[in-house]
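Just one protein chain is left out here, and the rest sit where they should.
In this document, chain identifiers A and B correspond to the written order of the chains, with residue numbering beginning at 1 in each.
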Amino acid sequence: MFLGNLASLRYFLPEFAVTATILLLVVLHVVTKSPRSTASGFLSLLGVGAAIFLAGVAPAGAGRSIFEGMVAHDGFAVFFKVLTALATLVVIFMSMDSRDLAGRSQAEYYIFLLSTLLGMFLLSSATDIVMLYLALELVSIPSYLLAGYLKGQERSTEAAMKYVVYGATASGVMIYGFSILFGLTGSTQVAEIGRSLAAGKATLPMLLASVMVAVGFGYKIAAVPFHMWSPDVYEGAPTPATAFFSVGPKAAGFAVLVRFYYTVFAAADPGTGLWRLTSAVDWPFLFAALSALTMTVGNLVAVKQSNVKRLLAYSSIAHAGYMLMGFVLLSSAGIEAILFYLVVYLFMNLGAFYVVVLVSNATRGEEISDFTGLGSRAPFAAVALSIFLFALTGIPPFSGFIGKVYLFAEVIHRGVYWLAVVAALNSVVSLYYYTRIVRAMFFEEPKDASAIPVPAVSGALLVLLVAPTLILGVYWEPVARIAADSVRMLAF
Amino acid sequence: MVNGILDYLWLVPALPLLGVVLNGAIALLVERPFLLKEAGLPLAGGHGAGHGSHDDAHGASSHGSAHGHHETPAYRKLVAFIAPGVVGAAFVVALLCVLSLASRPADGRTFVQILFPWIQAGSLLVPAALQLDPLSSVMALVVTGVGFLIHVYSVGYMSHERAFARYFVFLNLFMFAMLILVLANNYLLMFVGWEGVGLCSYLLIGFWYEKQSASDAGKKAFVANRIGDFGVLLAMFLVFWTFGSLTYTEVFAKVPLLRESGVLTTGLATVITLLLFLGATGKSAQIPLYVWLPDAMEGPTPVSALIHAATMVTAGVYMVARSSALFLLAPDTMMVVAVIGAVTAIFSATIGICQTDIKRVLAYSTVSQLGYMFLACGVGAFTAAIFHLMTHAFFKALLFLGSGSVIHALSGEQDMQKMGGLKKYVPVTFATMFVATLAIAGIPGLSGFFSKDEILWQAFSSSHGSPFLWGIAALAAGITAFYMFRLVFLTFFGKSRMDPEVEKHAHESPWTMTVPLMILAVLSVAGGWIGIPAVLGGSNLFEHWLAPVFHPVAAAGAAHGAEAAVHHPAALEIGLMALSVAIALCGIGLAYFLYRVRTGKPAEIAKQWPTLYDVVYHKYYIDEFYEWAVIRRIVTISIGLWEMFDALFIDGIVNGAADLVRAAGDRVRRLQGGVVGGYAFSLLAGAVLLVGYILYRSVVQ
Partner (left out) sequence: MIAPSAYLLLSAILFGIGVVGVVARKNILIILMSVELMLNGVNVAFVAAGSYLGDAAGGVFAFMVMTVAAAEAAVGLALLIALYRLKETVDITELKVLKW
């Protein structure tokens, strides 16, 4: 049952909030004399806060399909809207704090950021391939601009240029896949495509289409071998934007990946919490291989990095690999584990990047050597970063450990032992490069031993990011429950 | 159901945790930069260390301090307020909770507060839950009450310590862990607290870590405790395997059922309880793992009082008492517990005779008193064990704090041979310590008398007891009275043997230190009055309070009690009591004779039996024996293993793997050449490979 356009409006309030904020920012940009005013930052905070409130306040219930079947309004979408908006909120704080961005026009930056957020909202709820494509591009195009926002800096511009070329190619491949699917089934509705494909047998075009679509989604979540853009872009982009890319669009990418593949190529077995493949395309096996490849490449290359931003870029590739483990299991518990991991990942990864922002504000650099002696130069930031890094490694009692436990438990439960072994080995490798930063911070002599001031507001935000990383390590039940509820509403 | 104040039980451990967070923030953000600046070092390398202050002497002294002239920074006042404040608040909450619990009928006095479902893995369901019942309420009150007093005392005692906030972070963290230990409703959560207190103990023993002996002592405590913890872990595993649960109430409820069905054999119960007891010997410093406790005196004195006398070391007793339902099924374990307890009691008491360091005397005394508690557990008198645990917490904390006050007055002197005649310098300390000494010696009317006598009587009369155990324990009581009065005489009476320089500065401690002493003195006197036995006309409230917890014990004891009434008339109990008091008085008399009347005599005796004196003075050479029999063997073996196995094989593998990873990482990253065309190519190549891969799989199948 599709709701018509007018009837749908009341389920579209978070998107309206973001859109209204974007429009207000445009107006603000035009009328205000000083482009560097922080007003736009605060306005964006307000708008995103309102969006979180509007998204979170009304339960989606059993879910409904709105705008004539273009967009779904269900628990799964709401989960991702809150998640991505939360990430955006933190990134706005981070951006207001960043010295890189301080001398530049503010309103435009936030317009791009919020446009991306709008794209992520739509991406996590799109149920029609036209909408899906538009949403993906709405995420990508402002992202190119965010990456290149440090105009006049070679790295930033180079990163953006590479991003455009790579992103356009990847999305081109993806819609070529869409065109094949459309030709095969005669529908743009994801659910309808799934039903049509379930009837037929596996054919070469179908296979081609499934892989081509995987290219587009793989690019968004930075899965190997579609990850090449991400280290360069992450390194070149302003650090707050990097933090944003590593969490927001990645989460939205997982949302669309799960929704698309589980709707088109699989169907839920009622009551069992399991899914079965409806078409003969064995994509779980495909993605299992990608998962192993992604985490291995990410971790191996991270070992050799000396730039912390680039290291974290490879680390976030590895984390996409871990999360893909949950994707291939064809069980609700597997998806639940992804959702849970994304929440945990949101805090620990944004936290790590936030410390990078604070350090590079003072040292103007992001090399590991810039972090030496941080334990005495800014003890609180150093302890916080250590907590984030240990959480990313997956050491108890930090939240990352619980996230990994959920993923591993489900992988083992479903009998995919080889993948669990690969992931465990990878975790060991990751320990090596994460502790390298910790070692530099606490056991190496800095070139410059002067204290790095951490403003009170930054300290408070850091505490707000540390707290969930610690608390979710011992008390994760509510988040796990929310994740479980959000999965249950996926099928509609 | 409305539980009133009991719903706020979580505040009891949460408040000290709040203290940890607040003081931790202060320590990290304020104190550390401050100390670094003061030390004139930009870097943290040595924590600005090596600048005076790092032994007990200095910590306790206000003189000759290189930095005693600084203004008290504001943050120290804040810490001095927060740290005792949160513990005091926890005590108030605990007290209200216990009062609320007491207003319930006797069989309804178990309150469980589930905080959150903690671990759910397969059939292992462990909630993070607190349990307040008569047993844990006694423990919680002792821990928070005595803990509060010691926190207050520490404010004065540590006032010259540079790392003031860091000290209180550890102390508050200890309180949190200890409260988790006693309030947990299952073995796993208890074990978390168990490890937590061990960690804090380790951190606080080595608080002055620049001192080699302090960090060695920390290590020793760590190793001895790990051996014990291994036992607890195995026991927990067996408990889960047998009962399918780790929650106290569930485990103990299943005992009769599994006993009948034959799953829980006596052998199994013996293994589980012996393993638990192994853990208890580690934590509570019993033979053979007691060696760490005397060395633990390297820590600041309030720490010795709080952790190594009043609370943490009693955790083993608490655990045994908590698991009484299991221990009662294993008569062999009970015998082992009783014998180890009795032997430890007398063995360490004899060592106490010859020690000259005031804190070491008290340390061996603590080991000895803990032995009494285990003796009580071993003869099935769990109530008596907990009773003695409580009274011991009062008078032993007082003795330690008093000795700290003495040390404080003497600018750090701990050797009793360099004291004497201190009565007039530190009158409050003397008076309160004298009360505590009377209590520990078992003088009638004071708390120690009632609890110790309860144990002695049970050791004699219980079905697990025997006159032989009574004899050992009574003799140990006499020795205790002797060495404690020796301590008092050497310290406070007679002529001064002090360094004149030290004597000039001898002074009474500030009120933050003396007020806790006075309160503890009152408790040392009156604390025993809630457990006056029936034979002396009391109603033994304490036993009635704990009866629901040791219900199976009480039931067994009731039958046994009737039997006892037949065989042991009240006259016998009174008689034995009088006898033990007489023995104690003999000990005191002997001490008076040797250290007040014929002060040259002890040296003569030592000369007369040089070998005996030497052996006792050197603590029976147990440390040396361990060094020779265990540590040296292990070192030899491990060096051999290291040379053969580790250096060649493991190192090869580990280093090889690390090199491999690095090399692989280097190769893989070269793929990222920087040119977008290459990136796009890899995208397409990847897509083509994936299609090929799927096709290949579909063909193969």
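Annotations for the structure displayed:
Assume a residue touches a chain if its C-beta (ideal position, glycine included) is under 8 Å from a C-beta of that chain, and two chains touch if they have at least 3 such contacts.
Predicted model only: the values in this text are computed from it and were never measured.
Within the whole complex, the absent chain has one touching residue among B:656, B:674 or B:692, and that is B:674. Annotation: of A:43, A:111, A:126 or A:164, A:164 touches the absent chain (contact as defined above). Interface residues of chain A with the unshown chain, by the touch rule above, are 129-130, 133-134, 137, 141, 144-145, 148, 151-152, 154-155, 157-162, 164-165, 168-169, 172-173, 175-176, 178-180, 182-183, 186-188, 231-232, 235-236, 304. Looking at chain B, the residues touching the absent chain are 669-670, 672-677, 680-681, 684.
Throughout what follows, only the chains that are shown with their structure count from here on.
Rounded to whole angstrom units, the spacing between the C-alpha centres of chain A and chain B is 48. Within the complex, the chain A residues that touch chain B are 161-162, 165-166, 169-170, 173, 202, 204, 207-208, 211-212, 214-215, 219, 224-226, 228-229, 231-232, 280-282, 285-286, 289-290, 297, 300-305, 373, 375-376, 379-380, 383, 409, 429, 432, 445-446, 449-451, 474-475, 477. Put simply, chain B touches chain A in their complex at residues 28-29, 32-33, 36, 42-44, 115-118, 121, 128, 658, 661-662, 664-666, 668-669, 672, 674, 676, 678-680, 682-687, 689-691, 693-695, 697-698.
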